[in-house]
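What you see is the complex with one protein chain gone and the rest in place.
Showing subunit A:
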Amino acid sequence: IGCDHSQNLVDICREKHYQAFVCDALAVPIRSGSCDACISIAVIHHFATAERRVAALQELVRLLRPGGKALIYVWAMEQEYNKKKSKYLRENRISQGKKEEISSDTSVQELLVKQMPDVGNQDSAPSVPSINDFQDRGCNSREVTNFKLPIHTNRTSFHCQDVLVPWHLKENPGKGKPIEPFGPLGSHDPGPVFHRYYHVFCEGEMEAACQTLSNISILQSYYDQGNWCVILQKV
């Protein structure tokens, strides 16, 4: 059974004949201890605070029966590891010569994010992050009233753990669905651009977050194509 906050993504599961429902990963409407295994793939890196990321882990573990296992994948800050670039970096369409020119002047565009008390959870993919959840975290970890997040330049390395990643919705005459999430840099796309919040994880960070839970043991912890991955077991 699958679940996601996005109705549209769940619709796609349904089209493929999978059982799925819409819910919040911090409040999963499944009986405690009923799952032999859970997977959380590219989810937890969308939560904007450390507390919420841990809360998402707690929910995941709540669902497991004792002895049940969970697989967690989150985006890594380190997109190049052991001298190998991840697929995300390698699929950069800009030629090597031009890449430096672009990253020096456009990689730190800042989007002013103000505290807005009545922004509720938005449904649909991709969605604007819940702005009222941001705390004073950023590259500098200073207290700021107007919180700034850098807009990441797609297919380049991360310079900051908390970023907004552009997502180009391409108009496809056949379906109205996006062809690819990362449009080529510098192209003139007619479609809208959405900025999706990510907290990319440093080496060991996901493990440390898991270790705050008292009822699990970490079976494996590894790096896979630009992701930090953990397999844990509920004791």
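Operating definition for what follows: a residue touches a chain if its C-beta (ideal position, glycine included) is under 8 Å from a C-beta of that chain, and two chains touch if they have at least 3 such contacts; residues count from 1.
Simple rule for what comes next: contacts and distances are computed from a predicted model.
According to UniProt, the chain absent from the figure is "Multifunctional methyltransferase subunit TRM112-like protein", selected among "Multifunctional methyltransferase subunit TRM112-like protein", "superoxide dismutase", "Distal membrane-arm assembly complex protein 2" or "GATA amidotransferase".
Checked against the full complex, the one of A:D24, A:E80, A:E203 or A:D224 touching the unshown chain is A:D24. On the side of subunit A, the interface with the absent chain consists of residues 1, 3, 5, 7, 10-11, 14, 19-24, 26-32, 34, 120-121, 123, using the contact rule stated above.
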